[in-house]
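What you see is the complex with one protein chain gone and the rest in place.
In this document, chain identifiers A, B and C correspond to the written order of the chains, with residue numbering beginning at 1 in each.
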């Protein structure tokens, strides 16, 4: 059955599997001290154009968010995020498990508004009781957001400016970073994004890898970040698994090449939906599309194509999510078109 | 250069890599709901001979220890372990990060003594101030231990009996479980071990996999263990990576076959050391051997073979660790022999 | 200078001070095992009309909230509260420090709505991804709320019913409980309130004591609650300090008598404000009143009377809070009237 349920349905890009096989029996030190991880770190530093950036490889997104946020925050600090932010909703309280509150601000199709952020901070410190509250210690944004939307360069710059004015580190969750950068709607380059924030990660799990997220500190990592990673259970013994994957993804531009595939397929999806009059919940420029399907349409798709039901609407329709990925083929889109036309 | 530094120097067993490649483009649900994970769970239930055992796949050892222990303990409880236990020493405080104290007992070449355990518990509840102390809530043992030693069936049975008398769940850290079960000195089968404890894990990272530990609850997992795993950042999005690996390891007895290779090579190592008069710190029956090398010997091995220095001795010698694994070849042992004979 | 800033401006009721002096040199065991604490527990059991209720004395409100909530919740659970709930706003993240998320629902003048609570729970379990979220594990309400408002018997009964249907313990923060029960608008008795919830506390700090909150579990306290209290740093060595105070407060109805004084003074305040045309932000039936003052009024009050500025309004006016207490005198209200009339 055809599936557009999510962007982590397949294994890894074939070049990654090949590279894992080629290097398999080489003996390497653990914990990220292997040659592949070192090579991958160098390639990522080149890609972000910051020669001395600190780069670490972790396994998954929630783990990375929890570890990075805990490493940056003081005990009495919380992290500001949109109400729809992954850390605020879908991480089973991993941030709170680490002792920190997620302070939420309104979400605009997944995005924070720099004005509202600034307003919050102004009001916070104007409140006579602020020392009885959780002190904001960093700002979290996702790029793309959980709704597939993107900050423009201007929007992210403004958020970055507010953060710097208030000395708040800015953290960009890039679980789908490739799909953001590859979008036609994106006016930010990877080096530009790196300069606007204090820590971000380049998602591998959803962009061609079996697992893995590359955490980049454009400046300096917090002291003893390695130990914090270990303490969070996030230190992979065979770091080579992550090193090989990111080294492959950052060789000959593979990461962006395969990200573009997802975007091209997503735009075909978009045209397909609009061509047959299916409305979209959000005008997403990335690999997640949110068609609003009628009960009849969903009924007819049953057993033929899988997707995620995002939210049921009062009128019986539902906002659904169709995700493309590095692995989505033109044939799959064509087959989906046929299915819809048969309806 | 030859390396006996650790048992996670190589990638994965070739059958695992092949299976990852063969299944790579199949679309599967995430988070352990894929067909490979389900198949692996069934095979593990058969191997432990408990049809309804709860089985979960996590990524690494420290993560597994922290997640399992936190899922079992109440907030006011701590975990009892040997002073040399991995959770007490080498996990950067991952258990304490989760809010729990590691209560330590004497280590006998890595092992707990059931009599001392019972004595501790008796004294604990005899102390008028016990409600001001951390209440013991579970017992942790490693099998094999960090020193390569093994509990006999009688020893583990006695520990298990003390645990049941005090209603303390017994947790067996099996990061190297295969290397324990495959040892000639082991008089415990996997089903017997499963029946003696309340939760244990079958280590994959050190026994042929790229990563992965299979957590087995012979009875029932704690309520909402899935959510606890997610909260700990330990839920792998592409659970297939773990499912495929364990499904392969538990097909046609591969796990035990490759574990036996490590033991055979380790026994060859042992004979090699004793043959040339190098004393062993511990008479280890598993894949980790601890020869005591002189300064001269270490000097002459430099640049030819790698191993771990475990502890410097006052007389200039050092306890070292040579580990074999599923990947160690007869040729590597032969080459090591030649190197020693050249000294 | 006259002060209506808060309800903890003075020391303790004179009978408490007298009793502390009278019992001062008696030697008593610590940690709540003294005779006064035992006597106070008995009197509180009688007052709530539950002979076997578990009663514990803690020192302050935030401490009590954090300890009780942590003792009830499982690691993967969060606590539901109104967005304006004290635990959600003014406790510096004490709940998150204990590892738990505060899940917020809309606030209606400080109150939760039982329908919205039920809707949240229905939607939560209807969401396919609920196991990736924080599982609701208890419900927190304050009585009176942070806005001085009260749940009616019907409202609290409905909340209690939803909680019981979903097996969620209901926790009532009674930091100002006396001022709620003494209000003319309250149709709930203390025994009725006790039967509707699973744990609540009777606030002493704000109702006549130097410090102290009496936690009541109408059923049974969580196992080893004493140890959890100690772990939270909430176990007072000289428990007698709390025992003597609550024993005094629950002798001859003193707690309710002094609470009524606060309500009578507050109602006089209310009449005073309405008599001179000062609007109230909320029609509060308890000891906190929220007059909206103009800039001129505030200017003229300067140096004469203290109160809290709650929130600045865009038109230059401000919502303010005037609190009465057990210690407020008719003379103070009269003096305030004079000051306002002089304006």
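In this text, a residue touches a chain if its C-beta (ideal position, glycine included) is under 8 Å from a C-beta of that chain, and two chains touch if they have at least 3 such contacts.
What you are looking at is a predicted structure, and each value in this text was computed from that prediction instead of being measured.
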(message) From the list A:71, A:114 or A:261, pick the residue that touches the absent chain.
(response) A:71
(request) Check the options A:2, A:15, A:35 or A:135 and report the residue that touches the missing chain. (result) A:135
(request) Among C:21, C:129 or C:312, choose the residue that contacts the chain missing from this document, as touch is defined above. (result) C:21
(request) Taking the full complex into account, find the residue in A:11, A:85, A:99 or A:144 that is in contact with the omitted chain. (result) A:99
(message) Touching residues of subunit C against the unshown chain: what are they?
(response) 3, 5-6, 8-12, 14, 17, 20-21, 23-30, 59-67, 91-94, 97-98, 205-206, 210-211, 227-228, 230-238, 240-241, 327
(message) Touching residues of subunit B against the unshown chain: what are they?
(response) 75-76, 78, 89-93, 96-97, 99-102, 128-129, 131-134, 308-309
(request) Kindly note down the residues of subunit A that lie in touch with the hidden chain. (result) 70-71, 74-76, 98-99, 131-133, 135, 223-224, 226-228, 230-231
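The rule is short, and it goes like this: only the chains that are shown with their structure count from here on.
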(message) For subunit B and subunit C, which third chains touch each of them?
(response) A
(message) Based on mean C-alpha positions, which chain is nearest the centroid of every protein C-alpha shown?
(response) A
(request) Tell me, please, which chain's centre (mean of its C-alpha atoms) is farthest from the centre of subunit C? (result) B
(request) Just give me the whole-number Å value for how far the CA centre of subunit B lies from that of subunit C. (result) 50
(request) Return the distance between the CA-based centres of subunit A and subunit B, expressed in whole Å. (result) 33
(message) Suppose each chain is reduced to the average of its Cα coordinates; what separation in Å results between subunit A and subunit C?
(response) 42
(message) If I count partner chains per residue in subunit C, which residues reach a count of at least 2?
(response) 75-76, 99, 131-133
